[in-house]
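Apart from one protein chain that is not included, each protein chain of the complex appears where it belongs.
== chain A ==
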Amino acid sequence: MAGELVLLDFWPSPFGMRSRIALAEKGIPYEYREEDLRNKSDLLLQMNPVHKKIPVLIHNGKPVCESVIQVQYIDEVWHDKAPLIPSDPYQRAVARFWVDFIDKKIYELGSKIWKTKGEEQANAKKEFIECLKLLEGELGDKTYFGGESLGYVDVALVPFYSWFYAYEKCGDFSIEAECPKMIAWVKRCMQKESVAKSLPDQEKVYEFILQLKKVFGSE
């Protein structure tokens, strides 16, 4: 069942972080391989010919692409350790709905915040906060989205925290001021080793964004 497990990844990718967290939560050993996205490895191109993107999880030589699919795969194969996805079909549907929401909104809006200026940026910030507030509503009084333990939605969302500082600096706003419950939830997650060791330092991510901004010429 364990076999050989390789994760092709890129350190600031929130999508890669999802799989890192899932594997760490379940205590599954794997080989982490850093990809240079300007010079993708033959292995990456071979394992993900359709999208040529990271993360790619390679299990016994067979690739699983797309972070949400990887997390579900990891949960299904190693189902007896730290289950992430609820067992009740309706709860699963609710969790999948919110992960889909996160995928549709958070990354794109966050990107707009650091890439754009003026009105476009202002609109992105507003919508971003609205989305976080909706997620706060879903969290309610629970410790985690998954209840008492880390779940699928937690794993899908918490990686974006490593980009919050960059969003805040670029957008000149405070996420904690607008969404304190969200930040409180983040801090609870960060107390878990699986999360803390899977997320890069926020300052490093910010420096990375500044480099990207130079390349994209938006400074």
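By definition in this document, a contact is a pair of C-beta atoms (placed from the backbone, for glycine too) under 8 Å apart; a residue touches a chain by one contact, two chains touch by 3 or more; residues count from 1.
In this text, contacts and distances are computed from a predicted model.
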Protein name as given in UniProt for the chain not displayed, "glutathione transferase", "Presenilin", "UspA domain-containing protein" or "EF-hand domain-containing protein": "glutathione transferase"
Contact partner of the left-out chain, one of A:92, A:115, A:181 or A:204: A:92
Touch with the omitted chain, as defined above, among A:37, A:134 or A:177: A:134
Touching residue (missing chain; options A:7, A:65 or A:205): A:65
Hidden partner interface residues of chain A, rising order: 50, 59, 62, 64-66, 69-70, 72-73, 76-77, 89-90, 92-93, 96-97, 100-101, 134
